[in-house]
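Omission of a single protein chain aside, the complex is shown with its protein chains in their original locations.
In this document, chain identifiers A, B and C correspond to the written order of the chains, with residue numbering beginning at 1 in each.
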Amino acid sequence: MGETIRVGVLGARGRMGTEICRAVGDAPDLELVAEVNRGDALTALTHAGVQVVVDVTHPGAALDHVRFALDHGIAAVVGTSGFDAARLDTVRGWLAERPGHVLVAPNFGVGAVLAMQFARQAARFFDSVEVIELHHAGKVDAPSGTAVRTAALLGQARREAGLGAPPDATTQELPGARGADVDGIRVHAVRLPGLVAHQEVVLGTDGEILTIRHDSMNRSSFMPGVLLAVRNVREREGLTVGLEPLLGLGD
Amino acid sequence: MGETIRVGVLGARGRMGTEICRAVGDAPDLELVAEVNRGDALTALTHAGVQVVVDVTHPGAALDHVRFALDHGIAAVVGTSGFDAARLDTVRGWLAERPGHVLVAPNFGVGAVLAMQFARQAARFFDSVEVIELHHAGKVDAPSGTAVRTAALLGQARREAGLGAPPDATTQELPGARGADVDGIRVHAVRLPGLVAHQEVVLGTDGEILTIRHDSMNRSSFMPGVLLAVRNVREREGLTVGLEPLLGLGD
Amino acid sequence: MGETIRVGVLGARGRMGTEICRAVGDAPDLELVAEVNRGDALTALTHAGVQVVVDVTHPGAALDHVRFALDHGIAAVVGTSGFDAARLDTVRGWLAERPGHVLVAPNFGVGAVLAMQFARQAARFFDSVEVIELHHAGKVDAPSGTAVRTAALLGQARREAGLGAPPDATTQELPGARGADVDGIRVHAVRLPGLVAHQEVVLGTDGEILTIRHDSMNRSSFMPGVLLAVRNVREREGLTVGLEPLLGLGD
Partner (left out) sequence: MGETIRVGVLGARGRMGTEICRAVGDAPDLELVAEVNRGDALTALTHAGVQVVVDVTHPGAALDHVRFALDHGIAAVVGTSGFDAARLDTVRGWLAERPGHVLVAPNFGVGAVLAMQFARQAARFFDSVEVIELHHAGKVDAPSGTAVRTAALLGQARREAGLGAPPDATTQELPGARGADVDGIRVHAVRLPGLVAHQEVVLGTDGEILTIRHDSMNRSSFMPGVLLAVRNVREREGLTVGLEPLLGLGD
């Protein structure tokens, strides 16, 4: 077995951070050498000899953290949600001038990412597709961010394949019955106590249906994706967006 | 084995009528003695000694057919969709003055009726419930009539149990994402080629989910319900609405 | 609002007991007045004026606890699994000689009990039925106790309706492919990390499928059933077995 990777966590005391520290601590090939929280100096990372830092703070702070990591030869895995296109461009600019390894992922759920990519790959072979996402009743946004991203990928795949609008003969509709329209794709959001986070993509052609469903029961489902990123970020030069390139999926 | 029941079918050449004639013909305890179509005289029923007539014509004609049946001591099973409250009241008026047996059912799918009733019975034990119906892309109305009836039953059951509005923390919604509101219940309509007619009622409480799903693949699924009605209509005095009383379900 | 019910819990420090104490404490119409653990004297119940005691200890102890409750005019709710037919007979014997209220339930999951009863009620209307249960990979028995009970109920319902063996044309089978045979009903047990406790009963007739699925995510799903029992046990004279009579279901 090779050497272990020295890992630091920024935002170590948050809910995701706590889980990540535990998962890194449990992995035989990783070593947790720095837990950094709000108010702590980033130099804790360099003093501890961190090779890969995982950032689960917030978008405003994350950009500075990435800069610090690049300046000190540390690879960065960013799981902060809301790291937008402008911030990605800033990071790209930095990486144009120097070597470095940064991976930014909006979703570390390997299953969720696989589900989304399989749906996208299948889209062009089916006449139509809809998305049903189901979450606990305490969720404030509908549809979920994952469902919106999924629908956008499906819409794009259909356009690239030259498929027109999905067939729909509806002429009498109670408002909302057919769901929200995201990029031409219908998205339905179910909210119920007892649910956690679930999504179904249902694809149909005369005579057959393909359903790709993902159920996420708790935060621990993100850990395999975080560890995958930590283990592989230094293999990829520059900026990597999303877990997809690490999963070895087709185009 | 007892005597067979002599059965006539009105609308015998239509799609449902054809199936019914075949199903009656195949049943050892039933005898198909009259197939009546548009333009044929109703006296074909009396000449053939029909004991139970099944009407699958259209709402306008069906009322006259029921009257004829009552006048001639024939029990009537009406499967014509759109036999509305006013027509039911007319039949009730006739039956107040004379004995007779009439069964009117908006849905002869035994499974569909069971699913609806189970959902209604379960509703008061769960914090919330939503309906997802899924049909082929050629359907013109959304939600389906069955989904609207189901939601109305669920809403009523919740009110009778003193349950308030289902919990829903949604504050940001793309229009339509949360479905249609039918009697306080959210109903989602999915339309895809490859689907036939499907419905899911999903009930949730913290920690558990109960799902009742019905899949109807083709018209043959209605035959058991039609035969059940034919075999039992004469046991029930007056007007019976729906298959439910024949299914021996609880309150 | 009426007076509160004074509740005691036997086995209060166990996993189920802890949940029950919390649930009773949170219910405005119930008052938790005694938490009794191994080694504590049962007189804690009488001193605290307990009206309903919930026993989640073990079958051996539970019988003595029921006796004590009956001797002191306390109603008993027994959730101890493994309270077998012989013990039930003993309790019946005691109750033949004196008034008292005892409810013994093998499963306090309201959703699980509803699912089982709905499946039983539907069984006679379908040509065939199979059970699929899905649990986490740490479960030692396959199929689950609930699946075995469900299959027994389905087998009995089919026999009572005069239905023969379910149709099955299988002539070439890899051993085990068609599941276990429980009372003539095929039962399939799936084991996967990420699952919790789930069961599907799938009923089929030519042209239609009815699926009744229950998902239990955690122990909190049993609390509504426990509270239902506590609130209603004193309304029913003698011994009540199972939650079913409290759920107002049909025959």
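Of note:
Convention: a residue touches a chain if its C-beta (ideal position, glycine included) is under 8 Å from a C-beta of that chain, and two chains touch if they have at least 3 such contacts.
Treat the numbers as computed from the prediction; the structure is a model and nothing was measured.
Put simply, the hidden chain is in touch with A, B, C once you look at the whole complex. Between the chain not shown and the residues A:L95, A:A122, A:A152 or A:V241, the one that touches is A:A122. For the chain missing from the display, the contacting residue among C:A41, C:A86 or C:L174 is C:L174, taking the whole complex into account. The omitted chain makes contact with just one of the residues A:L70, A:L203 or A:V230: A:L203.
Taking the whole complex into account, subunit C touches the unshown chain at residues 127-130, 132, 134, 137-143, 148, 166-182, 186-195, 202-209. Contact between subunit A and the unshown chain involves residues 109-112, 114-115, 118, 121-122, 125-126, 203, 205-224, 247-251.
By the touch rule set out above, subunit B reaches the unshown chain at residues 194, 196, 215, 217, 221.
Quick note on the criterion: only the chains that are shown with their structure count from here on.
When every chain is reduced to the mean of its CA atoms, the largest separation from subunit B belongs to A. Of all residue numbers used at the contact between subunit A and subunit B, over half are used by both chains, marking a mostly same-residue interface.
Here the chain at the heart of the shown protein, by mean C-alpha position, is C.
Least-squares overlay of CA atoms from subunit A onto subunit C yields a rotation of 180° to the nearest 5.
For the pair subunit B and subunit C, the distance between C-alpha centroids works out to 33 Å.
Centres computed as Cα averages put subunit A at a distance of 40 Å from subunit C.
Taking each chain's centre as the average of its CA atoms, subunit A and subunit B sit 46 Å apart.
Multi-chain contact residues of subunit B (touching two or more other chains): 203, 205-209.
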